[in-house]
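Shown here: the complex without one of its protein chains, the others still in place.
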Amino acid sequence: MSPAATPPVALVMLEAVRDFAAVTGQRRGVKLAGGIRAAKEAVRYLVMVNEVAGEEWLTPALFRFGASSLLNDLLLQRHKLATGAYDGPDYVTVD
Amino acid sequence: MSEQHPGDHATSSRLEVRKTYKLYIGGAFPRSESGRSYPVSSSRGKLLAHAAQASRKDVRDAVRAARSALPGWSGATAYNRGQVLYRVAELLEGRRAQFSDEVAAAEGLSAPKARAAVDAAIDRWVHYAGWTDKFAQVTGATDPVAGPYFTFSLPEPTGVVGVLAPQDSSLLGLVSVVAPVLATGNTAVVIASQDRPLPAVSLTEVLATSDVPGGVLNLLSGFTAELAPWLAAHRDVNALDLTGAAPAARADLRAAAAETVKRVYVPRATDWSAAPDLSRLRAFTEVKTVWHPIGV
Partner (left out) sequence: MSKVFEYAPAPESREIARLRPSYQIFVNGEFRDGSAEPVKTINPADETPLAEVAEAGPADVDDAIRAARRAYDGPWSKLSGAERGKYLFRIARAVQERARELAVLESLDNGKPIRESRDVDIPLAAAHFFYYAGWADKLEHAGFGPAPRPLGVAGQIIPWNFPLLMAAWKIAPALACGNTVVLKPAETTPLTALVLAEIIAEADLPPGVVNVLAGGPSVGQGLVEHDGVDKIAFTGSTEVGKGIQRALAARDVKLTLELGGKAANIVFDDAPVDQAVEGIVNGIFFNQGQVCCAGSRLLVQESVADEVVDSLKRRLTTLRVGDPLDKNTDVGAINSAAQLARVRELTESGTEEGAVRWSPPCELPDRGYWFAPTVFTGVSQAHRIAREEIFGPVLSVLTFRTPDEAVLKANNTAYGLSAGVWTEKGSRILAMAARLRAGVVWANTFNKFDPAAPFGGYKESGFGREGGRHGLEAYLDV
């Protein structure tokens, strides 16, 4: 079993914090870490947060990604959106 | 049974006790609620007996009995049904001589031909008794669906079947239409051959002394054209076997059946001496497909 975040795992965690909030009135945050590399993937998880836990969780206090390579992909995507051209890994730093 | 008939001079010193031929409904032998009966003659025109002339209310009662008996019969294991049906064949075997006399008289067959027909009927009954716990393996399947599901398809009995028994073949034909209905777990309301009902009534005596639960098979003697439309239109009957219907009567019966989307079986060939295929077993079963996801 891989230690990475996967959609089923995320789903269960989000359902759990939703149900916990329904019972206790307290909100708990979720951090998904491990293996989320692409912005596209991250957007899917944001959709899941929105639809399962609710839009109240769409704030850094209650939801975060723990993903270092994700930041680079976000930068690459931003370049494509800004210029229309595909970007490459040489133009973002590993550190 | 002796060869005496009404009208014969009593040649022996002993008067025979004549049988009253009644209906068979819910495991009991009532007369028709209409109180009617009608004469049944041999193929040569000699009066054999009077048979009960069933009415639409008898049809109604028979359907009710068949519906009540259905959960128990269809819920029994296939093995159990097979054993019960096989026992019927054991009892039929014991009455070979009686049935041979009755079939000979009804159909005008020579003694050897009548015996052969009775033997074939018993063997056919044994054949269907052996199908009960195999049919599902031959027609059922697990379905290799394109996804993580366990999916299987199995035959189940249709329910209450209305059967018009063959007009001519009073035992072999009767057994050939009735046994597959019962073997597959259905219950039946059978309208016997109009002119040759006596062997059918004797068959019900065999059933009554066997382990076949009351109501699993119900038999009505009478006029096919009078009774069949009530059966065809009855909304608690699931399927019809129109073997014994006159071809001209089929259209109206099928039209009545359409009101509740009954399954209607009309055979093509009726060579009762031929080994049966699976069509009569398939005709009264429904295929149920069940899906369940596979995953930890």
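Here are a few things to note about the model shown:
We call the chains A and B, going by the order they appear; numbering starts again at 1 in every chain.
Everything below uses one rule, namely that a residue touches a chain if its C-beta (ideal position, glycine included) is under 8 Å from a C-beta of that chain, and two chains touch if they have at least 3 such contacts.
Predicted model, so just to flag it, every value in this text is computed and none were measured.
The chain not displayed here makes contact, within the full complex, with A, B. Among B:K19, B:K57, B:K134 or B:K288, the one in contact with the hidden chain is B:K288.
Here the missing chain is touched by one residue of B:A78, B:A120, B:A141 or B:A225, and it is B:A141. The chain omitted from view is touched by exactly one of B:S34, B:S153, B:S210 or B:T270, namely B:S153.
Within the full complex, the residue among B:A28, B:L47, B:A97 or B:A258 touching the omitted chain is B:A258. Touching the omitted chain from chain A are residues 15, 46-47, 50-51, 55, 58. Listed here are the chain B residues that touch the chain not shown: 138-139, 141, 143-147, 149, 151, 153, 238, 250-255, 257-261, 263, 266, 277-279, 282, 286-293.
Everything that follows uses one rule, which is that only the chains that are shown with their structure count from here on.
Centre-to-centre separation between chain A and chain B, using Cα means, comes to 69 Å.
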